[in-house]
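Of the protein chains in this complex, all but one are displayed in their positions.
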Amino acid sequence: MNTTGRKYAFYGSILIASLIAPWALSAYQTQLAFLWVMVVFALTWDLVGGQMGYTSFGNVVFFGIGMYVTAIIQRNMHFDIEEYVHVAGAVETLKPSEYLAGLLSGMGLGGIVAVVIAAILGALILGMGMRGQYFGICTLGLTVAAGELASGWEYIGAGSGLVTPVFPDGLGERGAFFYYIFFLLAGVTFITLKWLYSGRFGLAINAIRDDEDKAEAMGIHTSKYKIVAWCISAFFLAIAGGGMGHLIGFIDPTEVAFAGATFGVWMILMAILGGKGTLWGPVIGAIIFHITQELFWTYLFGWQRVAMGALIIGIVVFFPLGIMGWMRERWPERFGYRVEKNSVLNASKGGQV
Amino acid sequence: MSYQQLEVRSVCKRFGGVVANNNITLSVPQGSIIGLIGPNGSGKTTLFNSIVGYHPIDKGYIRFEGREISSMRVPKIARMGLLRTFQQTHIYGKMTCVQNMQISVPHTSGGFRAMFSKYPPEVTDKAESLLEFVGLYMKRHLMAGDLSFGQQKLLEFAMALMNEPKLLLLDEPTAGINPTLINGLIERLKRTNADLGITLFVIEHNMRAIMNLAEHIYCLAHGELLTSGPPDQIQNDQQVIDAYLGAK
Partner (left out) sequence: MDGLQILFSAPIFSLQLIIDGILIGAIFALAAYGMALVWGVMKIINFAQGEFVILGGFIVYTLHKAGLNLFLCVPLAVVALYIVGWILYHLIIVRIVEKDLFISILATFGIAILMQQLMNQLFGADVQIVESKLDTWFFFDGNVTVLQIKVVGFFIAIVVGACLTLFMKKARLGQAIRATAQDARAARILGVDTNKVYASTFALNAAICGAAGALVVMTWVIQAFAGLAYTIRSFMIVIVAGIGNVSGVILAGLGLGAAENIAGFILGTEFQAAFVFSLLVVILVWRNFKLSLKRRYLK
């Protein structure tokens, strides 16, 4: 009872702090909104890269897909495409209800499209047993290919990008509005993953990470689990992408949507910093990273991306367990890894070795 | 004569120029314990790999419960109830023993409901009682990777039992196990066979153990089936003795 109470108090205080944060720190509303997107990034990357052990450089593709789908739904619902492209978006301000309808249906559809694409790519890549380094390079190729294709496709604005409609009056402050959307998304993502990891799904993808040959030899439907994990990751990323496109206001194919060099790298960095393969690790990693990244931007001028590279090497080589992983190694009992001395079954069933 | 659960007919397998298995024919009756012996490099593990689907075979066929399985792949064969353990242990190192056991339940249904299901208490109870059976109950909440080699081997055996196979292929179950524990292990293998009704097909180097365990033994040498028979006959077979001592 005591631990349950403490748990409720813990989650409750996080909830309250999160709800009042945009008002307490009103100058940083947009930054705080980004923070929740970072949490979604790290959590969804960890699902594939940490819990399942497939180092992916391609998750950002689904983020970009969601972003483009949402923006295009919004555009096609309310505007004349020709005119919209011609004047780069600023035709007229939408009514709040129109804006919301376009945004939400776009995010939903973006999620579905991303899942379909993830299922197809997953069947081709994961379903046929591509592993390890091959998977890593293949997904890296996917990210760049997606960016290049988007840069050449006129319908979605090609290399000059796509502008999303101006945020309308009547929905409150833009930063706060997206803050709550992303907070909700991060919360749902977290709860979904927590639920998944507590059942057969979590154990199955952990088994795939630890020894995929064994998992196959035990009859686990490895391909199916891998593809589904990839699709779940894609779904949440696409929704995050849909919102992010509208928050930033401008979609550049390689710098914002399929941004392998920024978001693509960050999601990996955050997950391994916090501790890959743990539930809370990615969340902690995202928070720490997002705060320090702000410092990087402020004090390092052009060198922050250089520091990013050094940081990846540093963490991977010297601190591969991450924060949560290190704590688990340090205090295993706290995480439930213990030897049980008094065996209950011993008396009834007998049988010493 | 009881029903032949596994039939291997004229199986050939070559790797490049090396003939690993040549024209092997053997059968495993349901409910029996069958041994497979032979000097190092005689093709025992290759035969196991051929049976459970790790590589294609060049000639012959393999039938399990009357179904041709020689072109099926590993997971499908495993789901039919034909399982193997490895000579070098394969366990999920970063998961606890109980988790290792929980995920080893039979995966007959590939539907989404099974995929996202929780573990009912019966599964955990069964996992714990099987861990008790192999003597790992006290360590059930430890990471499997932190166990010793012998304990990992026992865990792998328990995982195989959790999967409720019909036929279990064991690749050197006593290798790496503390000699004082071998008798206990043999007892457990026999109980597995008698109580759970699992057919066992065992590769073993420990002669005393296999003679004690198996009711019928096949002996391989240089990739060919040398002889077969009950343990006492094999024990005194001049060909087997020559094969082990290297005479030709």
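Each chain gets a letter, A and B, in the order it is written, and its residues are counted from 1.
Throughout what follows, a contact is a pair of C-beta atoms (placed from the backbone, for glycine too) under 8 Å apart; a residue touches a chain by one contact, two chains touch by 3 or more.
Just so we're clear, the structure is a prediction, and the values are computed from it rather than from any experiment.
Participant: Looking at the whole complex, which of A:Leu142, A:Ile239, A:Ala286 or A:Ile323 touches the chain that is not displayed?
Facilitator: A:Leu142
Participant: Which of A:Pro22, A:Gly53, A:Gly219 or A:Gly242 sits in contact with the chain that's absent?
Facilitator: A:Gly53
Participant: Counting contacts across the full complex, list the positions on chain A that touch the omitted chain.
Facilitator: The list for chain A reads 53, 55, 57, 124-125, 127-130, 132-134, 136-138, 140-142, 144-145, 148-149, 151-152, 159, 213, 261, 265, 268, 272, 302-303, 305-306, 308-313, 316-318, 320.
Operating definition for what follows: only the chains that are shown with their structure count from here on.
Participant: Per the centroid of Cα atoms for each chain, what is the distance between chain A and chain B, given in Å?
Facilitator: 42
Participant: Enumerate the contact residues on chain B facing chain A in the complex.
Facilitator: Result: residues 52, 74-75, 78-79, 83-84, 86, 90-96, 99, 102-104, 106-108, 110, 112, 114-119, 128-129, 132-135, 137-143, 159, 163, 181, 184 of chain B touch chain A.
Participant: Quick check: in the complex, which residue numbers of chain A touch chain B?
Facilitator: Chain A reaches chain B through residues 196, 198-201, 203-204, 206-207, 209-211, 213-222, 224-225, 228, 277, 332, 336-341, 343, 345-346, 349, 351-353.
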